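As you look at this complex, bear in mind that one protein chain is not there, while each of the others sits in place.
Entry: chain A
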């Protein structure tokens, strides 16, 4: 079998590739390791929980409404630390740059990284740079790794039946913004990416109540993340369609293209399973933060193994992990 693009698109097909790539015996440094496929690893060290994660970024276009590849490179790693409960401390950065890349663009990218670091109090402390021939690479690749420290580690598999599901804000913004910008769609108004570092938001939420599970709905979107949380926790989840926050322009653009906004990436959102008694307090904490103004209670953890959405018209449907391309099924 050869690797194809579907293998990188998230969802079930990517799972097959991951099984190969993660086939390591040496995969756990004592806490949470690669085998968990969580947002990051946890290494207990001298009574502290060190959280460690890495992410490579190849977004096209590199500049888009609401952000750029530099901001994503920082936020992707910071958020993976944050959703483990980790305060981001330090990041590394590896850049692979194609020959001919504009230095002015590099300057913009680095400035943007610096700004994102400042927002969450992290520092980029080490790096590596390679320049490749034009023919070897058609865009810049930025890899970041990061370490953080978690007082309480929060997994993505900790949902308990009865928990309240909260999203920190609107869904689908980043994915639709990138699509619109890359393909040149005119939706009549600009759709902006939500790319943001979430540590301070999550810090506030952790202080407000008992959070049993967290995940950032990046690749594969909400649909992928919520299914992973349910699957790993061994629970079902019921989502109320009417409570899902989706921006009007995102909904309308997705509607025109036949795309489900729940299946596209977010870069500044977190999904949480919260002890029901603390849900309102956590919600209030999220809403009082600039990145959590649109936070909403969207569902409940139930017995079972599926993620089911109660639709606005009184029906029910499964939310399934997305596959790469649309596969029509209406006869």
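Rule of thumb we're sticking to: a contact is a pair of C-beta atoms (placed from the backbone, for glycine too) under 8 Å apart; a residue touches a chain by one contact, two chains touch by 3 or more; residues count from 1.
Here is the rule we use: contacts and distances are computed from a predicted model.
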- Message: Please identify the absent chain by the protein name in its UniProt record; candidates are "Sulfide dehydrogenase (Flavoprotein) subunit SudA", "ABC transporter permease", "Carbamoyltransferase" or "Imidazole glycerol phosphate synthase subunit HisF".
- Response: "Carbamoyltransferase"
- Item | Positions on chain A where the hidden chain makes contact | 179, 183-188, 253, 255-259, 306, 308, 313-318, 320, 323, 325-331
